[in-house]
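All protein chains but one are shown in place.
We just call them A, B and C in the order they show up, numbering each chain from 1.
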């Protein structure tokens, strides 16, 4: 079925994508087209059951002829890897049924991101049904948790906002320079709201419109705290654009670190990272320079008694589908950039 | 020449607009079309000299036949009011030549906004050439400086960002509740960059792109400090949309004020203001609800130990052309909403 | 309830708007804010029943406190005029119940636009339930049917595409210069798809996307034929913008009419029209110059053996809500531009 790479099909891992018609699921399918070691063998979508990919996502020309199936845990037979790109609160109910095989799973929803069932209930409003499995998932902020991922079978892929924030704060956090609450003002493109039919996601509602939402209450705060252990005030906003997150973060600077001091901390921590670019005062990290790529662009500005950090990613790629593949690459021992070499479109 | 209101022309004040082809100048012309007491008698533009309005701004059908002239101080003969919508650093050089008549002037540039020539030089890089006149201009945050405006001949119209921030912080400032530095993360539409030809203002550069700029260094900080006397860290951003500013402001809440406490402070201060809407937790103030109007929508959110204030305006109207007319209305004793009744388009 | 015009409430006609939360309904409410002779007394919306206007359409500050009711024919008691901004196929079922009073009705749906029940069934797929009433509605292309409207009680407001096309072709049609099939390539902003939740109306689906739809099969063809009696091939497209239609029309020019010949025909026919602007080769009529206004901008280009006509309107105003008010103004004997003086925003 998968046309372009048919000749080497036998040697590739066979992947299934659940939720393949959502924005994240589509991007997993798209990125895997250039992956040297993974083929797409099954696409699952409840609402598009029986349709062909060409009818729903005509840009996915490499899998035009595949037919969407309804997923159930038995569907994984014959698959080597599974991407779960479903809404939050689904996988914790069936994940136990997948245990016992060699199937590698990357769950892009929040079900297994948090270690504390009580925190999960606070943020998601439901009782976790697979508390025993929570510890078996590695939280996949690749740059931070690479070692644990290298031996993991299951990965909980982080939220898009959380990824932009964690990459933006990690060097200062690691260096012990975050001593008070960080103000985070984050801006996301509309794909962040998903492909479901909501009034606020309509073109004419979102176009030309800028607003905050969920101020101080967003679920990704929990993931940030889980991995960094720092205190944040998180304020997300919706920006009229398809892709991209820019997180603007403001920290106190009690030690009086200089611009160079802070840049040096970042450059040292990220010096071998293929997907992270560090900028100083001469360039403002922006969403256009990363959209379409798995990159994260970070700008540091030390001004007066504050440190400002700006972190830009493509929310669907480094913030979701791309990091999921990056995590799987680590889990499988592949070159970490496999399938993720695409540059940003630029415009 | 001015078609629609010809019959009552004799009784109207005669206005000239300098810089009439810029985004702000265009909007002054547009708004004055519905003003009951002001007619447009002259439009000035150096680069469009000799062209007719219909050729440059075909939507300004009420003044289609007017011809752009080059402005010089002698041009004001016969005019009653003058709007200066020029770049910063122009009017301080010729303003002295306009003194001595009854001409009322609203300067939309920064030349006379600040009271201290040293601060002016710090932010604008030039020596002020009319220090004596600085004190004759009233800084026109209408809701704050209405009394002074009512007897003023000259008005310095504030910056767009400054207007959104000052309206958003004034009630807490007045109540003495701002005790530490306020973090301000502001987002502006691209009209904020003006109509001059800059790479970053091109459609394809700005579309889908979100970035910060001038972090901690923007000139409007000086105006905010001038009128509120509070300390801020100001971080502006460019958002892919034509009109609108949303300023997100984050304050410490050492007294533990409740949501109701803070809302009450705002509702009391602004209870008689025709252009200000206050919202609580149920609605996020956004740019779409104000774009096209002179309104300012403010949302208060008290969360944990922080107070978040979101203030939305149309940068070209309440942030510029609209407030200029509002200020002139006060200066002339007109009903303050004259010419400013238009609702936001909504979308 | 209606704040701004309370003092003169007694002398105004009392209006109800059915479907007041749709894009067209919202714009009727918005435009009526500046109407000197009509007040808004009732807003009807099934899905927003019980909500206040401020909660659904916060930009409609003049009617913030009104509450949406569910419409039924008995609701019209006490109203003088009724705007029906409902989906197609609703009003023909209940319209008979409204007959017998002095209530003036402008129906913005298609139910009473066509004179032939068979054509109605062809295009809308249902049997018309009020064939007797079809003849009582005047099809409200104001510039063409003004005389009939002046004595009408009921008006069928035309479709948005049909309005742009009919205004663009009427002078040539009237002059007998259309002798073969006209190719019409029309482009509409996304508000043309309405406010209902459809995948294609999502921001991320429509943004950056341009496509044709309903080629040669669109319902508005029937209205064009009804009023002009010319043969057209109508090809609509969706353009990534909120408001606006540009219809590009291509005609044979067997008589070899010159640019001046054709411009003269248009200028003569429309010389007294307040809402129509005619341009020649020097300016391309565009959607930005009309969006927010009730204007129609038309450009003529005679090239080689073809005549090209470009007609731009705001689909929600001249294409819907604005023309509805214009029609009602004629029906009521008001000045035709009442409530419609707003200029286009320009950008």
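FYI, contacts are C-beta pairs under 8 Å (C-beta built on N, C-alpha and C of every residue); 3 or more make two chains touch, one makes a residue touch a chain.
Worth saying up front: this structure is predicted, and the values here are computed from it rather than measured.
Looking at the complex as a whole, the chain kept out of the display touches A, B, C. If you put the hidden chain back, the residue from A:295, A:323 or A:338 that touches it is A:295. For the options C:98, C:183 or C:332, the residue in contact with the chain missing from this view is C:183. Across A:39, A:130, A:209 or A:242, the residue that sits in touch with the chain not pictured is A:242.
Mapped onto chain C, the interface with the missing chain covers residues 181, 183, 185, 187, 189, 204-205, 207-213, 215-217, 233, 235, 237, 239-244, 246, 248, 250, 284-288, 291, 299, 301, 303-306, 308, 310, 312, 347. Annotation for chain B: contacts to the undisplayed chain at residues 23, 189-191, 195, 197-199, 201-208, 240-242.
Where chain A meets the chain that is not shown, the touching residues are 4, 23, 26-27, 30, 33-34, 55, 57-62, 191, 208, 242-243, 277, 279, 282-283, 288-290, 292-293, 295, 297, 341-347.
Throughout what follows, only the chains that are shown with their structure count from here on.
Among the other chains, the CA centroid farthest from that of chain B is the one of A. Annotation: 45 Å between the Cα-based centres of chain A and chain C. Look at where the CA atoms of chain A average out and do the same for chain B: the two points lie 40 Å apart. Centroid to centroid, with C-alpha atoms defining each point, chain B and chain C lie 35 Å apart. Residues of chain B found to touch two or more other chains are 208, 242-243, 288, 347.
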